[in-house]
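All protein chains but one are shown in place.
Up next, subunit A:
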Amino acid sequence: MLETLLPILIFAALALAVLGAVRRIRLWRQGRPARVAILGGLAAMPRRYLIDLHHVVARDKVMSNTHVATAGGFVSAAALMILVHGLGFDTPLLGGLLLAASTVMFAGSLFVARRRLDPPARLSRGPWMRLPKSLLAFSLGVFLITLPTIGVLPPGFSQGAGHWLLALVLAALVTWGLGEMFFGMTWGGPMKHAFAGALHLAFHRRPERFSSKNGHAGRSTGLKALNLENPEAPLGVETPVDFTWNQRLGFDACVQCGRCEAVCPAFAAGQPLNPKKLIQDMVIGMVGGSDAAYAGSPYPGKPLGEHHGDPQGPIVARQGKALVDAETLWSCTTCRACVEECPMMIEHVDAIVDMRRFLTLEHGNTPNKGAEVLDNLIATDNPGGFDPGSRLHWAADLDLPLMSDVKQVDVLLWLGDGAFDMRNQRTLRALVKVLRAAGVDFAVLGNEERDSGDVARRLGDEATFQSLARRNIATLSQYRFLRIVTCDPHSFHVLGNEYGELGGNYTVSHHSTYIAELHDAGRLAFAPWKGGKVTYHDPCYLGRYNGEYEAPRNVLKALGIDVAEMGRSGFRSRCCGGGGGAPITDIPGKQRIPDMRMNDVRETGAELVAVGCPQCTAMLEGVVDTPAEVRDIAELVADALVLESDSGRSKHRNQPAFEEVT
């Protein structure tokens, strides 16, 4: 009986899976068009899966091995099952392989089941609790029905009254397994992640993030420039269908593992954001419905079941509730911790900024100080509303060379808006001192410089970003320089990765990178470190956004500092809370993100935390009862400089560079 039933079951499940796949693909394609290399993407998919995705999954060894066993076992078992039981190639060799594959899958499924015994809070429950049972059912069922093919049969299997009963049980097991694994894959069960995830890897919106055969992963922004010339062109994302089709595909790839939730600083601070829930809300939006069935942690302070979405309806309501509340979107610090952790390579941050764009450009509803900051950027080219003519006041005594005078220079020092901030002015003065000590040929734009547009863009004001960017690019095009050096990772990221789309291509270095190079070239000499324990805080826009983890550590090492790393450092660094305009929109939570970060510092016992970003400095220095001093790398370097003139006579430590500032 099974011999006739199995092919029917298998091909029925396959047919339903194909039907579901077509429906799901058509659902994704309701989104906006996106230019994607279809064939190239499909060709690159195996590499992206086996290397890039596995690299992320392998951060959790047990889970990684579990997944290799379960998924590898399933893929081979499924393929062999179609051959053996569907098409009838029941040779002992294939049968044996199928038995082995289903055994491996069964073993993996046991580990999946074990994790589900007492799942951590970040994991979603609901249908996901059913998955290990389905996996066990599939692997066990396939194993048992395959036993006859290699002639291993329990005695009396095909005779007697037990035969029909056993066959029925086996058929039920296989049907359950096939239902979850084939049918559920394209009709919205937990296995959907395999189908959508594979295609998402192929048609990813930011393919340059994947490693290539000849080196590192490319650095890029996920924010695509909006067409502002055409008044008909949409400004950001209003409804679920306003996302591009491959973004929608990406949302569907989510496995609800909650790794994003575990690292999200806003979620930890009790602000109403949970990246996992946000992606699930986007999935709900694609088909319409309420979030009542969502089985994971909600947005802090927002009960489930109150929000409803509609494929063509607004995601954020002007008044009242829709799919997502605006404050959820404004809680994000754009730190990309979620993106870095996501094993499915989902781009949460870009989706959030896309939705923010609509809120700012169409609703005119940037919360709290947002409107004021944007107005300042429009009127004065800096977020603080300072007189643009006072950008160089901090350097009145430094006699900085101006690009407008020298025209051509090795290094263009980009000051950033920290030039208006008294704290960051100390960093800038230190940096100038370092550059002079190394004899670098540098100049500044001075009053010709404008805000890079980082804050405007993250607040969703693409118009102001493009206006600032185009004017900056026009200014930069008048001068010749080999590279731009800046102590602001936000400017670094925007100048280096976001101006390209608007026609500005530059070599940009963070000051830590440049100082490391100068030191390697023997142009800087440091006195040995005499201070206490030091830790280093990785800025998001330097680390996760641009992959620069080493240079700052190398500089600290050159200073003779042995960095006491925080529990969350490097690519797992916790945000200071200052990115993405979060201090401007200031969505209330239960605690402050910088306080949490300073607690990380406290745990290392460090007396000083080295930073490399004006935002981080401001946020971390704003923590009261702080356990550690906050110093920029440039300041530490300037303090330790041994100038050539006095290096021959005495090796005493130099006076602090910022001594003259009162």
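Just so it is clear, a residue touches a chain if its C-beta (ideal position, glycine included) is under 8 Å from a C-beta of that chain, and two chains touch if they have at least 3 such contacts; residues count from 1.
As a working rule, contacts and distances are computed from a predicted model.
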Q. UniProt protein name for the omitted subunit, picking from "Electron transfer flavoprotein beta subunit", "histidine kinase", "Thiamine ABC transporter ATP-binding protein" or "Putative peptidase"?
A. "Electron transfer flavoprotein beta subunit"
Q: For the chain that's not shown, point to the residue among A:L361, A:L413 or A:A638 touching it.
A: A:L361
Q | Contact partner of the left-out chain, one of A:G270, A:P388, A:G500 or A:G531 | A | A:P388
Q: Specify the residue from the set A:D354, A:D417, A:D461 or A:E498 that touches the hidden chain.
A: A:D461
Q: Kindly state which of the options A:V57, A:L223, A:L374 or A:V432 is in contact with the chain not pictured.
A: A:L374
Q. Of the residues in subunit A, which ones touch the absent chain?
A. 228, 231, 235, 360-366, 370-371, 374-375, 378-381, 385-388, 461-463
